[in-house]
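The block underneath contains the structure these notes are about, expressed in C-alpha cells.
Of the protein chains in this complex, one is absent; all others appear in place.
Letters A and B mark the chains as written, and numbering starts fresh at 1 in each.
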Amino acid sequence: MSKAAPRGANSAPSQRPLSDTHAPNEGDGVETSPSVSDRIAKTTCYMCACRCGIDVHIKDGKVRYINGNKDHPVNRGVICGKGSAGIMQHYSPARLKKPLLRTGPRGSGEFREIEWDEALTIATERLSAIRRTDPKKLAFFTGRDQSQSLTGWWASKFGTPNFAAHGGFCSVNMAAGGLYTIGGSFWEFGEPDWDNTRYFMLFGVAEDHDSNPIKIGLGKLKARGAKVVSINPCRTGYNAIADDWIGIRPGSDGLFVLALVHELLKAGRVDLDYLLRYTNAPVLVVQEPGSADDGLFVRDSDGNSLAWDRVAKQPVSAAAPEAKPALTGSHEVGGRRCVPVFQLIADRYLDDSYSPDAVAQRCGVSADTIRRIAAELAHVAFEQAIELPIPWTDWAGRRHETIKGRPVSMHAMRGISAHSNGFHTCRAIHLLQVLLGTVDVPGGFRFKPPYPRCAPPGPKPCGKNAQPMTPLDGMPLGFVCGPDDLLVDEAGRPVRIDKAYSWEAPLAAHGLMHTVIRNAWAGDPYPIDTLFMYMSNMAWNSSMNTAETIAMLTDKDEAGAYKIPFIIYSDAYYSETVPFADLVLPDTTYLERHDCISLLDRPISHADGAADAIRHPVVQPDRDVRPFQSVLIELGARLGLPGFVEEDGSATYRDYADHIVNHQRTPGIGPLAGWRGKDGGSIGKGDVNPDQLQRYIDNGGFWHHEFADGQRYYKMGNRAYLDFAVEIGFIAKAEPIVFQLYSEPIQRFRLAARGHGKMQPPDADRGRIEAYMDPLPFWYAPFEDDTVDLEKYPLHALTQRPMHMYHSWGSQNAWLRQITSQNRLFVHRQTASKLGLADDDWVWIESVNGRVKGQIKLIDGVNPDTVWTWNAIGKRHGSWGLKDNAAESNRGFLLNHIIGDQTSADANGKRYSNSDPVTGQAAWFDVRVRITKCSADEAGFTEPQFERFARPPHFESSPDILRFGAEFRVNREAAE
Amino acid sequence: MTCLPAQTDKKLGLVIDLDTCVGCQACVTACKEWNTGGHMAPLTDIDPYGGHADGVWFNRVHAYEHTTERGGRTVNFPRSCLHCEQPACVTVCPTGASYKRASDGIVLVDESKCIGCKLCSWACPYGAREFDADVGVMKKCTLCVDRIYNDNLAEEDRVPACVAACPTSARHFGDLGDPTSAISQLVEERGGVALMPELGYKPTNRYLPPRAHSEGAAKVDAPALEPIKAEGGFLGWIDRMLSN
Partner (left out) sequence: MHPAFSVVFFTTATGAGYGLLALLGALGGLGFIPADFWLGFVGMALALGLIVTGLLSSTGHLGRPERAWRAFSQWRSSWLSREGVASVATFIPAALFGIGWVLLGKSGGWVAVAGLLVAAGAVTTVCTTGMIYASLKPIAQWHSRYTLPAYLIFAAMTGSVLANALLQSFSLGSSAILALALLATLGGWVWKLATWRYNDRLEIPTNANTATGLAGGTVRSIEWPHTEENYLLKEMGFRIARKHSAKLRRITQALAFVVPIVLLILVFMAPWPLAAMASALVAVSQFAGMLVERWLFFAEAKHTVTLYYGRE
C-alpha cells in the first residue's frame, strides 16, 4: 500500500495511490507529471450551502481545477458534482457586470448601467427617507446566503422588523420542530452517528444541505453493512441505495411514525431510563379542562416544573437528580389534577387510530411493513445496544464508565417539512427517536454545536413597535414561548409584512419570505415602500404561483405607480428576478469575496467538534461588481446606522473583511470563533485579533475545535460539554437541556384560543389555533387533500433536487446543464397505463391553481399516486445567459406555476398562505394534480411561456463553443 | 502501435460500487474539470449555452431501474473506459494513435496521430470513446495518467480525479492484475462483475453489484413485537419496570 498516510474521506486501501507512484518507463511520450497549478488557494465552496472546504488551483491566473480539502471537517477531501463545476459558475456568461438602473417597464430587462456611487446614493436616499418615517416600510429579505448574522443585525439597526432569510419557504418545520422539541434539529443542526449506527432511517431527503456529509456518511454505512431504510415516495439517489425502500404516500409520514410509536409502546419497547433522565416525560401536566392552566406544567414557586415522586408519593422538582419520578398515573398537586407527560403520550398513541392497520392504507404502506420496521427498530435499539469505553460525567455530576448507545439513527428533511403538517410530523419523528433513547447517543442522531440549546432557544423576535430612527431592541427573528411573544398589534393583526409570529404562523422562527410579494402587493397588513432582496430568485423558482407573483411585481395602482413602489435586488447573475428590480446591485462570485460562515448563523460544526470558516478572494473580479456584504456595510454607514458609524460619522468598517474581524456582537464574541484574542490564543470568546483572517487562511480557510472524548455524546446532559458550551458562548447556563416531548409553549396558544389570557386570536383564527397548536405531535391531512376534489386531482406532485444542480443557478453552468437541461415528469408505469399515457408523451399537469406542460418519463420506483420532477430546471427565455433554443425554456418546466401560494378560502372566506399553520413553512409538496395527454399540436414545447427578457447592456452573447482548459495545455507544452 | 502488448505489467483500473453510488455526478464533473485542462485538454463543449449542448466527457452516469422477481431497485451507473485487456478500439485504429500501455495497461489515444476516423468508437462496445468534433480527434478516459504518477501533486492525491471526488466512496482504483491488491480483494469479496464479458474484450474495470437484490443486503432479523400481555398492559408494565 501507499506510504502516504490515509487522510480524508476516500482513503480506503482500494482508494489510495499505487504503492509506487513513479511513472513506468512506457516511452510513449506522455507527460505524466505536468505542473498543475501556480498556487493553491484554500477557501470555502459556495456552489451550494453545504460549505465544503476547497482547494482552488490557480494556473496562469485562471482557475485550473478545484478539489476538496482533505482537512476540512465538512467534506474531508471529497467534492460534489456542483463543486467541481465551480469553474463554469465563476466564468459564467450570465454574470452581472455593473450596477443597473431600470429604464424600461419592470420585468422587461431594460436597464442602463450606472456607477456604484450613483447606485448607493439612490439606495441611501430611498432608505433614509423610510427610516426617518416608518422603517417597517423597508422589507429586507435574503435568500440562501450565509451572512444572516450580518443582514439580520443590519435590519435590526435599521429598525425594521421586516427581515428574514429563506428559511420560511425552506425547512423551518424541521428547524422549529426540532428546536421546540430537542433543542436541536435535523436541518443542519444534527447528524447521524455515521460511525456507529446500525439502522438508519431517512425520511424525505433527496439531497439536503448536508450534501457531502450525508454522502460520506452513507458510504460509511454501506461499507459497514448497516441497514439503510428510506421513507420516500421516490426511489432515486440516496433512496436508490437503501436496503429497504418504503414508497410512502406524500404527507402521511406523521401517521406512519406514530404507528411505529404505537407498536413500540404497545410492546413496551421504549427507553424508560432515558425518558426519565433527558425528557419532560415525567413532568406533571395540569388536567383541568376549562381552566387557564389546563395543559400547562405544574410548577413550584421557583417556576421549576414538577414530577411525581413514586417513592415519596409527593411532587418533586422534575430536575432533581435524586427524584424517582412516576411516568404514569393521575395525581393531585395543590388541588389540581395532573398526570405525567408520558401518561398523555401513552393515552394518545396507544389508541387504535394509530395502529398499523388503521394507517396502512392512508400511508400506502402495508401494516406488516410497519410492524416489521417497528420490530427492527426495537431489536437494533435494545438488543444491539452499544457501549463505548469512554468515561463521562453527566450534568448532575454522576460519573459513568462507559457511554451507552442505541445504534438507531434518523434523518429527515423537506419531504417532511414542505407539507402543511410538517411541523407535527417532524415532532413525531423526534418523539420516536427519543422514545428509543437515540438522541445524542452513540449510534444515534447527534447534535452539532452550538446545539443543543434550550427547547426552544433563547431570544424572542423583536420589532413589535418599530419607530423611526430607532434600532430594534434585538434581532427580528427568534423563538416565541407563547402568545405574549407574538408580533401582533392590539387587534391581533400581524406586525410583520410576512405575517410571521402572528396568529397565522405563530412559531415562524424563520419568517415567511414566500408571502412577502403578495402581502406587499396587497398592502396586507400594510403597504411598504421598498422591497430589498438578496440572492433569491423570487420571480421564479422560489415563489409559489409564479405567474401571479410576476404579475404582482409589475402591477400598478390607479395612479399608474407600481404597487410595490421600489425593488432593490442583489444578484450575481442574470436570473429571472433581476429584470424586476428597479436597482440592481451586482455581486461577486464566491471565489472573489470574503464571506463568513459563522457560529452565530448556520454553522458548519459536526457532532464531534465546533467549526466555522471563511471565504476570501482567491481571484479578483474582472467586472465592476462588489461583494454584497461590503455594499450593505457601506449602506449602513451612509445611512448612519448605529453600529456602522463612529461617533464622528465615519464608517466603522472598511468592508466585510474588516467587519468579520472587528465586529463584536457581545463583548468577546464576534463572527468568527477561531484564533480570538490579541495573540489568537483563545477560542469562542476573546478580544479582536487583527490577524484573524490570515490565521484562517493559513489554516485552509476554516477553524475547527475537536471535542474531548467525554464531551461527544449526551450533550444535553453532559457536564464537560455543557461547561465547554458556556465557556465558548454557545449557551448561557450549564444546565441540562430537557427534551420537550410535550410542548408547553404550544399549549399556551391553545389556551388563548380557548379564551384564556389577554392576547387573543382574532375569531377567524381561533379554530386554527385550537386545532393545530397541539402540545403533542399529531397527524392531520395536508390542507390541499381536504380542500380539493381528489377525484379530479388524484395525484400528488413533488419536486426533488438534482444532486448536480443548485436550484435555479445551476443552469447557467455549461457543464451542469448538459447533464439536465430538460426536466421530465416521472410517472409510475401502472399509473401511466391506466391513464393511457406512454413514455415521452407530453402532458398537461393541472392543479386547482393552474396548469403547466411537460414531457413524461415512466418509472417503477415511485409511489403510484405520486408524480415528480426535478426542481428548478425550467427557465424563462432571456435569463441566465442561455440561448433562445435552450431546452430549459422550451422543454423544461417549472412546477411552481401550479403550486398555489394560498389555501382555498375557509368557512370565513379567509385564505391563508399555503403554509404550515404552526410555523408558516411553505407547503410546496401538498399540491394535488391530474395529468392529461396533450393534443398533437400542443406537444413538444412547455407552457406557460413568458415574454423574453432583454439582455442587460454589455452582455455579450454566450459562446457557441467552449474550449476551457486548452490554454493550460498550450502554455504547458510551450513551457516544455 | 495498435498491436496489443502480450501482457501488461499492471492492470490498472477502476472498480465501481453500484450498491453505494447515489448518482451524484461528482465523478463526472471532477473528471471533466481535471481533464479539460489535462493530458487531453480541452474537453470541448459545443453549443454549451444552447439547445444542442454536446460536450466531451470521459465519465457519464446513467440511471436504470433493475426489476427482478425479488423486487425493484434504482441503480446509478457510472460509465467510463474500462481499459480492456483485449480492446478492439486499439486494434482497429489505423494510425497507431490508439494504444494500450504495456506497463500499466492504460488505453490511451495519442492525439497527434489521430485522424479522427472514429472507427475505435465503433469498436468500443461500452461507448467510452468521445469524439472532439472541434479538434477532430478521438478522446477518452486516461485513467488520469497525468495524476496517478504526477510528482507535482502530493503523493496522497495521485489517484484518479473521479475516485478522489466521489463523496460516497463508491469508486476504487488500483492494480486489478495483482490478486493481492486491495482492489482485487474487494472485487473478490463483493463478486465484482465485468461488463459484456461475452464480447471478449476482457475489461479491467469491475462493477460491484447492488446488494439489495442479493444475499448480501443488510437485514435485521428481528422477532415480531409482542404486545405486553401482563396485568395492566403497557402502563402496568411501566410501573413494574420503574419499581424494580
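Everything that follows uses one rule, which is that a residue touches a chain if its C-beta (ideal position, glycine included) is under 8 Å from a C-beta of that chain, and two chains touch if they have at least 3 such contacts.
Only a predicted model underlies this, so the values are computations on that prediction, with no experimental measurement involved.
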**Item:** From B:Met40, B:Val137, B:Cys162 or B:Leu242, residue that would touch the chain that is not displayed
**Value:** B:Val137
**Item:** Candidate in contact with the missing chain, chosen from B:Val107, B:Ala194, B:Ala222 or B:Leu242
**Value:** B:Ala194
**Request:** For the chain that got dropped from the picture, name the residues of subunit B it touches.
**Result:** 1-4, 18, 28, 51-57, 60-69, 74-75, 77, 79, 88, 90-97, 113-119, 121-127, 130-133, 135-138, 193-201, 207, 209-210
**Request:** Provide the residue numbers of subunit A that touch the chain removed from this figure.
**Result:** 818-822, 826, 857, 859-861, 887
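The criterion applied here is as follows: only the chains that are shown with their structure count from here on.
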**Request:** Could you tell me the distance, in whole angstrom, between the mean C-alpha positions of subunit A and subunit B?
**Result:** 32
**Complete:** As the complex stands, subunit B meets subunit A at residues 9-10, 12, 15, 17, 19-26, 28-30, 32-39, 41-55, 57, 63, 65, 67, 72-76, 99, 101-104, 108, 110, 134, 145-146, 148-159, 161, 163-175, 181-183, 185-186, 210-212, 216-228, 234-235, 237-239, 241-243
